[in-house]
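Questions regarding the structure given below will be posed in turn.
Omission of a single protein chain aside, the complex is shown with its protein chains in their original locations.
Per-chain residue numbering starts at 1, and chain names A, B, C, D, E, F and G are given in the order in which the chains are listed.
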Amino acid sequence: MARITIDEERCKGCELCVSVCPKKILGMSERLNSQGYHFVETIGDGCIGCAFCARICPDVVIEVYK
Amino acid sequence: MARITIDEERCKGCELCVSVCPKKILGMSERLNSQGYHFVETIGDGCIGCAFCARICPDVVIEVYK
Amino acid sequence: MVTHEIICAGFGGQGVMLIGQLLAYGGMIEGKEVTWFPSYGPEMRGGTANCSVVISAQPIGSPVVAEPDGLIAMNGPSLVRFKGAVKPGGVIVYNSSLVAEAPELQGVRICAVPANELARELGNDKIGNMVVLGAFLGLTKAVTVASIEAALQQVLPARRHHLIPLNSAALRKGLSLVEG
Amino acid sequence: MVTHEIICAGFGGQGVMLIGQLLAYGGMIEGKEVTWFPSYGPEMRGGTANCSVVISAQPIGSPVVAEPDGLIAMNGPSLVRFKGAVKPGGVIVYNSSLVAEAPELQGVRICAVPANELARELGNDKIGNMVVLGAFLGLTKAVTVASIEAALQQVLPARRHHLIPLNSAALRKGLSLVEG
Amino acid sequence: MKKVFAYPRALSQRRTHYCPGCTHGIIHRLVAEAIDDLGIQERTVGIAPVGCAVLAYDYFDVDFQEAAHGRAPAVATGVKRVHPDAVVFSYQGDGDLASIGMAEIIHAATRGENITVIFVNNTVYGMTGGQMAPTTLPGQKTTTSPYGRDTATVGYPIRVCELLATLDGPAYLERVSVHDPQHILKAGQAIRKAFALQVAGKGFSLVEVLSSCPTNWGMTPAEALRHIKETLIPYYPLGVYRAPEEVTGGDA
Amino acid sequence: MKKVFAYPRALSQRRTHYCPGCTHGIIHRLVAEAIDDLGIQERTVGIAPVGCAVLAYDYFDVDFQEAAHGRAPAVATGVKRVHPDAVVFSYQGDGDLASIGMAEIIHAATRGENITVIFVNNTVYGMTGGQMAPTTLPGQKTTTSPYGRDTATVGYPIRVCELLATLDGPAYLERVSVHDPQHILKAGQAIRKAFALQVAGKGFSLVEVLSSCPTNWGMTPAEALRHIKETLIPYYPLGVYRAPEEVTGGDA
Amino acid sequence: MERVMMKGNEALAEGAIRAGCRYFFGYPITPQNEIPEYMARRMPEVGGVFLQAESEVSAINMVYGAGGAGARVLTSSSSPGISLKQEGISYLAGAQVPCVIVNVARGGPGLGGLNPSQADYFQATKGGGHGDYRLLVYAPGNAQEMVDLIGLAFDKAEAYRNPVMILTDAIMGQMMEPVVLPPLRTVAPDQPWATTGKRGRSKPNIINSLGLVGEDLERINRELQAKYARMAASEVRYEADGVEEADLVVVAYGTTSRVARSAIARLRQEKKKVGLLRPITLWPFPQQILAELATAGKRFLVVEMSAGQLVEDVILGVNDREKVAFFGKLNGTVPTVREVYDRIRSLLSEGGEG
Partner (left out) sequence: MERVMMKGNEALAEGAIRAGCRYFFGYPITPQNEIPEYMARRMPEVGGVFLQAESEVSAINMVYGAGGAGARVLTSSSSPGISLKQEGISYLAGAQVPCVIVNVARGGPGLGGLNPSQADYFQATKGGGHGDYRLLVYAPGNAQEMVDLIGLAFDKAEAYRNPVMILTDAIMGQMMEPVVLPPLRTVAPDQPWATTGKRGRSKPNIINSLGLVGEDLERINRELQAKYARMAASEVRYEADGVEEADLVVVAYGTTSRVARSAIARLRQEKKKVGLLRPITLWPFPQQILAELATAGKRFLVVEMSAGQLVEDVILGVNDREKVAFFGKLNGTVPTVREVYDRIRSLLSEGGEG
């Protein structure tokens, strides 16, 4: 079992993490952060801790545990 | 039969022409020109008009007739 | 009023520069002297932005408005930053979709426009700025709506001209909010 | 004389800069104030060159000598260029090997030194400058020959020190021309 | 559970001013990871360019100098000559490095200056609003090539790794990309290697990173990454152009 | 009897200020001969460098501009863009072109600017009294490398033709020498070709000429020519590095 | 006449083209990017050349080449880029090559910021480059003057064979105002002194600033100084508004003159006698009028966005530093109308007229 943490306030809503997650468990929130961006959130289970999301994130939003 | 003309006043006495003449018929004058250089002069016959001297002269001192 | 000194402010991407330009073009179309001056934050995209617009019957001095008699604020930070500078007797129109608390100020007319919601109603998320502008025009009469519509012809590239009716609708929607 | 203002001039390669430096070093060795200042023509090598030397008991003002009281001219063009500037009571020493016509000037002592010939006699073509300098020292007493000899130790790099006796001989040869 | 992907120590906590999806952020992180990995944070000095990365000094937790546009290699040289034991890197865009700063980068490279250069090639002037860069592709539209880059009048893009590879000075030259997680991993390894070579005193190292500019390319961040893969890489082949072991050329 | 070797029309009658035996004079003559040959004297504009050839405008009988040090390619570009039918050439030393002017030459080349560059490589700064140049050979003593060029601290010489050959822009690049009459003949042909290509609108052409500086090398003129042959040519191989027909590389 | 709305930078660019400029060489830098970007679109339409140089240094040297070839040629940049051009500008002046150089100034020193600034006044007027040279320097006060003065700049550059600078700032460049554009002119690049190839001339034309022999250089400089004296005698421009009646004359150019104008308008409503002297040429500087006003007993207030540069020329003109007050804003901020208004009020009351 693996999991990620998301630093919502750093997220700029670029959706790159969404596009690379092999498990398709990331999606964009309806809500805005204080920068005015829709931030990323997990929308499903089954994270395998591949860290693709973290690695492609330009804003170091995501940390990964495994 | 070939011959060269020498514009004595232009000569800077570098002796490059002397060094390349295949017939060894060029040498430096005892006299100085107004620039203060010993200039080149012909010291023998048998010019073959090869223009080596003219071609290597950096100061366009020599013209060649053939 | 002979001279209108206006600040339009918001996040980058909210179209505050455009409504400022429309005000300036509108003034020009009405034969007035006008200036428009932009100011950006350090961000490449996003961040805050604002512009100063002056519309006057006289030649214009400073194009940088420090004490506006009209403020259009499209988000909270902009409202906070500029509201205190508005002159007594001035007008503030703000986007209440993004501002939770209504500002309180003496001697200034304040108008809340839920721009995001109204834009969505009009079927285009990006048209909130025009709704706010419509309300602003209604309150200040800085220029006429017709002049803004004429300005749209000049400001929008030809390939966007099909959007003019939508923009008009948004303007009139805003106007209707204040003309009751 | 409290102050000597000297110009040394000639073709590049004739060693005029060196004799100017020797005069300056000589002055310094004698505890005087001195300046040496060079001036070159546009040519890369060859062409003309000159230097100004001032030797004085007082702090020196301008290091550029416009009205010398001593002129050393190693070739014709230099003599032509500078002779008119020499102050009344001044001295000109010139290289008569390269100057056909003796200059005529009122109130200036003129000394012709056949430097090239004398140098050749001394066994080294390049030593003509020292012969001329010797004559100049004899006429002006700007510094002593001994000071110049001491200066040679400082100015010449160590690997050239074996040439000092030759230089001395040339100096004394020049001196002998004027001291009779 | 162990943290397998963490916020690098050599990055500061500040949020960047970069546009959403801009890969400058990824490259920053890779540099910080290399610094962490090699344990050199306390002796690293960065040189920030003039370009979108102008505020880089705010984003790293290492000493920094802000250079004039294009002059980062000269500034880095000055720092390195004074502190040979410091690890000095410049971070430069394609306008900065390949246009105004061309003389500086070539001469730092030919000197074999013992510094590391992170060269971010996004084929455009990001900061100033999308003007043509020396690396702008033929036909590419920018604000100063509004009709598309016309090679007949403004010439051809410059391939920096290939250019520098003709010099005897550089120790290490590699071109990488950050358009997907696999390539990001490889890019990180190249950057780490570049720093490691400097630490080992091997001389000049440069890693060219193909990077995106969604804003000025007029694309979404994801489209921009696809553009790197499909359009940039064919023009700018990835690979090692100089290695200390003399493993040169070729695709990666 | 016919005159078989004559004073070129495109040279002025002035005597040069060059040192005795300096091959700048030969290269001037070759340029003038090319201009005469192609009948382009009336539409040629030369750009003089800052370097020993700074007075080149006095020695040719064609229009001339004196450029700032290193900027001749930019100046030539300005002239050429205004008068595309003019034949524009710059004449530059190795300090001028490969040190301070590196950005300008690379960018003129990559633009494929339709100009001709005569690049005189004498491995030293002649005019200013023999300082180190980017082309100074390893170990070579100059006034600013008095202990010999130390590659460990100041790096390696730059081979300009090889460097420019990595760009897509240039039409013609060749390195020649003027150390003996045969090579002078070849050098003349290369220079003529470079001008001819410009006249034909083919784009950027550069001829690098290995040249002597007897004064700063501390040699007689004849020794200096031998030095070119024995020491320079092995380091700077002669040959065509780019040709319109794509005949590239190799020795000549 | 049709009024069109334009940013100052674009008005300037179109003004240049209308004045016959067909060659632009430049390098991007905020806040003047609208100029090269406009040129990139527009030059191909009028058969002109837009070329993005590899640097400001290259750009100014391309300008040298094109100007020396006889063309009307423009370059533009902002403060750091203008500093890089200083060697080239000195060459242009020395070789008497006409051209127009625009500085849309921003805050300095160093990398500074993107805000407007007037701290490049010394650089423009006293010569940031080496040697005794002068640029004719225009300071536009609105978008219309961006159009009009750049046209004049090209004419004067050619008439005097001298580089002309337009010194403006981020506000004047980014601000939009309505302008009336003049008709499009075409000017062939065929100056008799230009390097075009000899084309039948008996003597080559040479563009050059070298005087290796001292006397040559002195001759060049004598020629230049004579020309500058002619320019100083004929080219001074300024706007004087109510200076005759004024007790206090505000001296300001460009952006700060706009702010001052607003402040003065308020003061006049309060019946204060305040005038505005706006130099339009920063070099040659309107010294004469200042001397006359000083003789007439006026006091002066200089308003600038710098630590004090224009003020030196005003003191030199007035010839008495006691009469000249200064209000400066350091780089980064524009003075507000109220600040200037307050400063004038307090000066007037010091003078006992409050």
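We adopt the following convention: a residue touches a chain if its C-beta (ideal position, glycine included) is under 8 Å from a C-beta of that chain, and two chains touch if they have at least 3 such contacts.
These numbers were taken from a predicted model, which means no experiment stands behind them.
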item: Which of G:46, G:212 or G:296 contacts the chain that the document leaves out; value: G:212
item: Options E:68, E:154, E:178 or E:238, residue touching the unrepresented chain; value: E:68
item: Absent-chain contact - pick from G:24, G:38 or G:91; value: G:91
item: Residues of chain G in contact with the chain not shown; value: 57, 79-84, 86-87, 90-95, 105, 107-115, 117, 119-120, 122-123, 126-133, 208-222, 224-225, 228, 306-307, 309, 312, 315-316, 319-322, 329-333
item: Footprint left on chain D by the chain that the document does not show; value: 21, 24-25, 28, 33-38, 40, 58-64, 66-67, 154
item: Residues from chain F at the interface with the omitted partner, ascending; value: 50, 54, 66, 68-70, 95, 99-100, 102, 125, 127-129, 131-132, 134, 143-147, 153-154
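Just so it is clear, only the chains that are shown with their structure count from here on.
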item: Pair sharing more residue contacts (C-beta pairs) when F-G is set against C-G; value: F-G
item: Distance from chain F to chain A - Cα centre to Cα centre, in angstrom; value: 59
item: Where chain B touches two or more other chains at once, by residue number; value: 12, 35, 37
item: Junction residues of chain F, two or more chains touched; value: 18-20, 22, 55, 103, 106-107
